[in-house]
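Below is the structure I would like to discuss, written out as structure tokens.
Complex shown without one protein chain; remaining protein chains in place.
First chain written, first letter: the chains are A, B and C, and each begins at residue 1.
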Amino acid sequence: MDIIVLKPGTKDKEIRYVVKKLESKGFDANISKGTERTVIGVIGDTSKITEEEISSFEVMSGVEKILRIIKPFKLTSREFQAKNTIIKVRDNIIGGKKIPVIAGPCAVENLPTLLKIAEEVKNAGATFIRGGAFKPRTSPYSFQGLGEKGLKFLAEARKKTGLPVVTELMDPRDINIIMKYADVIQIGARNMQNFRLLQEVGTLDKPVLLKRGLSATIKDLLMAAEYILSRGNNKVILCERGIRTFETATRNTLDLNAIPVLKDLTHLPVIVDPSHGIGRWDFVAPMAKAAVAAGADGLMIEVHTNPEEALSDGDQSLKPEKFKILMKELKIIAKAVGREM
Amino acid sequence: MDIIVLKPGTKDKEIRYVVKKLESKGFDANISKGTERTVIGVIGDTSKITEEEISSFEVMSGVEKILRIIKPFKLTSREFQAKNTIIKVRDNIIGGKKIPVIAGPCAVENLPTLLKIAEEVKNAGATFIRGGAFKPRTSPYSFQGLGEKGLKFLAEARKKTGLPVVTELMDPRDINIIMKYADVIQIGARNMQNFRLLQEVGTLDKPVLLKRGLSATIKDLLMAAEYILSRGNNKVILCERGIRTFETATRNTLDLNAIPVLKDLTHLPVIVDPSHGIGRWDFVAPMAKAAVAAGADGLMIEVHTNPEEALSDGDQSLKPEKFKILMKELKIIAKAVGREM
Amino acid sequence: MDIIVLKPGTKDKEIRYVVKKLESKGFDANISKGTERTVIGVIGDTSKITEEEISSFEVMSGVEKILRIIKPFKLTSREFQAKNTIIKVRDNIIGGKKIPVIAGPCAVENLPTLLKIAEEVKNAGATFIRGGAFKPRTSPYSFQGLGEKGLKFLAEARKKTGLPVVTELMDPRDINIIMKYADVIQIGARNMQNFRLLQEVGTLDKPVLLKRGLSATIKDLLMAAEYILSRGNNKVILCERGIRTFETATRNTLDLNAIPVLKDLTHLPVIVDPSHGIGRWDFVAPMAKAAVAAGADGLMIEVHTNPEEALSDGDQSLKPEKFKILMKELKIIAKAVGREM
Partner (left out) sequence: MDIIVLKPGTKDKEIRYVVKKLESKGFDANISKGTERTVIGVIGDTSKITEEEISSFEVMSGVEKILRIIKPFKLTSREFQAKNTIIKVRDNIIGGKKIPVIAGPCAVENLPTLLKIAEEVKNAGATFIRGGAFKPRTSPYSFQGLGEKGLKFLAEARKKTGLPVVTELMDPRDINIIMKYADVIQIGARNMQNFRLLQEVGTLDKPVLLKRGLSATIKDLLMAAEYILSRGNNKVILCERGIRTFETATRNTLDLNAIPVLKDLTHLPVIVDPSHGIGRWDFVAPMAKAAVAAGADGLMIEVHTNPEEALSDGDQSLKPEKFKILMKELKIIAKAVGREM
């Protein structure tokens, strides 16, 4: 059901035109004349109405605006599926009572460093190893990642530690190669509305970790997930990683409000990346704890054995010792909110 | 120390002019010619340089920009005072290990309702009663508060429960009347840069709860606090209550990132108002828990016995039963981060 | 007319409760059951429904949300008054075909400088002199204005040039003194939601120039104007002066979109302050021209004979020569859009 609000003083002829259009599309119209405005209730399954049809009504003579009552996302909504989606990745569960932690360096740099980090985070309790082989970088002059070599290193790290691999896909042409090595495919914030990429991962049989774009509303994020689900892949993990606001004291504004809102709107698991979210290693711990307290289903944390030498985002990486302490603290918080780690 | 960056190709004459100006104001200049740019280091106590002096340098011929190295706030900074400020209000401490909770209705409506709410929140463990007698309302047609009558009701509630009173001051002309009844004076988000009001409360001997403005950066908030401290009143409590961003799924975006950032920059206590922050009662609990997990020194929560009949902000108020449950959950989180409630 | 959207699966009992509440407030309910949702159309003059009544419906069991169809501002709306409001200030008209220009320094500093600037801007074609005697400053350590002395200087400048005076009111306690000297009272961006100040100027017989707040939506600005009009003063001039966004290349983001939107929604004159809006003197000219091209009813421009020595905002002030050139260019643009200067 949608509502068409008419301008004051709209003529009967204009109203009839709108109603006729509605009927030609298979809807019924419920005209309701108020003291200041007349509105038309559109009866029928308006969930099938596309944005362009809405636009075409909005430019009709006499129409002030359209109020959409139905949410534009369907398969991702709680109304479609009340039960939480649970995603199994090797021996790990995402979306259950236990809170998984994805840890590792921002970018894969070399094998020894990666193996060292993998062992450290494994020992501290992390359940996934992360690392970028293809890196979206603001500057063309920055390190763009090791490519397939980086993926091979990640596979080595998995072999050694048993930790499944989360890594980013940037280009539909890299799908085959990513599929060969990754356990979870990450779609980065800057590609959240790269609709072609979304369509492609929608056809795969592989979990997708979808990061919220810098200026994406929660609705936008759910619509991006809908692209993936609508193609058949319903193993989607949503990730809050900070939005862009006027505040410059932090790299981004980690929006923890998104956790309860998303948990209310969708059945998909919601994880949080405090490292990118706040952008400074010394503030990652409080934000990670806050995320768990707010109900996050998982965390993604940057860890590096030597942030000083990191080829990317050193200033938001924790050293393993700090990560270990944080993991202990997180376990207590998790328990306090009825979860496990 | 500040840095003056010169445009490429700036003439010696222009540089000499800038240096002469610096010297006339009592500073030394350290000229450093790099390969692409020349910069002038300003040696001396630049903390006394005012914004207008900065502006006057920025318009000088040859000057590209000024980089300020010194933070513009002084008395509020951790560098000025390393130890946390602790504020005593009757028998309560704000800024210590124990986390105080300020609870109550948005606006004071009538005595019986207020007394009922006060007793309920007291029993649940709240340590302050809040309620607005003067209400800043977006619409001139909305309920503007009971005025002094409301303050008297608050005093009644204090008498009955022992809870100190937090209430908002909107107008310098109301200071005497507010001083008569309030234990803590609240400056609302919309008045955070009402500099006259800040100056006035700066001369009082009464704690001030200063709410962050909707579009105030963390620096702006600290500068507003600086107004109060610079007049002699150093009993200032900062309150994060949500900022305005592009996201419309929540009333505001509660910015929990502000907690670790503020705790790093200032010695003042930092509390959080999740009710205004996220704006929906059913999401207040997760955000309150997240705030405590992130290190907040206190909470401010709207509670109403009958939100359906509330004269203001009913949709963000918890009922006493829900508040009671939340308080229990918060105690566990507080303990998990080494605090008490 | 408002629309109450019910949650899917709402029980008849809950619907009846909502309807009963509506009827108890004098409204009729038009229930319309769609395929996915039931909505209740509220029949009657809902313009009198306050925000708190809306809130009280939103928390009712079974209610998902309320869609307001009626705009919350009334007296300021085009629907209330179709004809443009025209405000006469001495011999000048604001809101007519001719575009007035308010020019002068940010702050009044001393008499000779002010008189010099006043003569220069008068000769260039400005129609009002501006200058702050009470200055809202981010830092307590910045120049706060000359107070009444500054107002006297402005009166001197008016006497010498005939230009009416625009100056800012910050505190209700300064009303008498401001009334004595000002022709137009300015309410600054930071006080746009200082509701007490708005109520006070609402009772005066003096034009009010109301600046848009840094994070004020267009609706917020119109609600602030509504405060003034609802008290009886309908001589309100709206002023776009830049909003706060994520962009840091400019001091603020001058939102010229606000011009056509405001001209559509309200009958009040809309002027633009490009100096504060973009914050750099070398970009004031293009933005001033753009404002006139977009339909602005007036301009407010900072001019200073010696920006290097200005006690406030020197980096956004034009020198008189530049202002003179700009005024000539503006005349041509004004003519191109059917206006005069």
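Just so it is clear, a contact is a pair of C-beta atoms (placed from the backbone, for glycine too) under 8 Å apart; a residue touches a chain by one contact, two chains touch by 3 or more.
Quick caveat, the model's predicted, so the values are computed rather than measured.
S.K.: Using the definition of touch stated at the top, determine which of A:Glu23, A:Asp264 or A:Glu309 touches the missing chain.
M.R.: Of all options in A:Glu23, A:Asp264 or A:Glu309, contact with the hidden chain holds for A:Glu309.
S.K.: What does the interface between subunit A and the hidden chain look like in terms of residue numbers?
M.R.: Those residues of subunit A that touch the unshown chain are 48, 50-52, 55-56, 58-60, 72, 136-144, 170-173, 190-191, 193-196, 198-199, 213-215, 220, 223, 226-227, 230-231, 244, 281, 307-315, 317.
S.K.: Residue by residue, what part of subunit C touches the chain that was omitted?
M.R.: Output for subunit C: 215, 217-219, 243, 245-250, 253-261, 264, 277-278, 282-283, 286-287, 289-295, 329, 332-333, 335-337.
S.K.: Using the document's contact rule, name the residues of subunit B that touch the chain not shown here.
M.R.: 1, 3, 5, 8, 30, 32, 34-37, 39, 41-47, 67, 69-70, 79, 215, 244-246, 248
Criterion: only the chains that are shown with their structure count from here on.
S.K.: Could you find the chain whose CA centre sits the greatest distance from that of subunit C?
M.R.: So the farthest one, by centre of C-alpha atoms, is A.
S.K.: Averaging over Cα atoms per chain, report the distance between subunit B and subunit C in Å.
M.R.: Here subunit B and subunit C have centroids separated by 26 Å.
S.K.: Mind checking the centre-to-centre distance between subunit A and subunit C? Centres are C-alpha means, answer in whole Å.
M.R.: Going by mean C-alpha positions, subunit A sits 38 Å from subunit C.
S.K.: In subunit A, which residues are in touch with two or more of the other chains?
M.R.: Residues 245-246, 248 of subunit A touch two or more partner chains.
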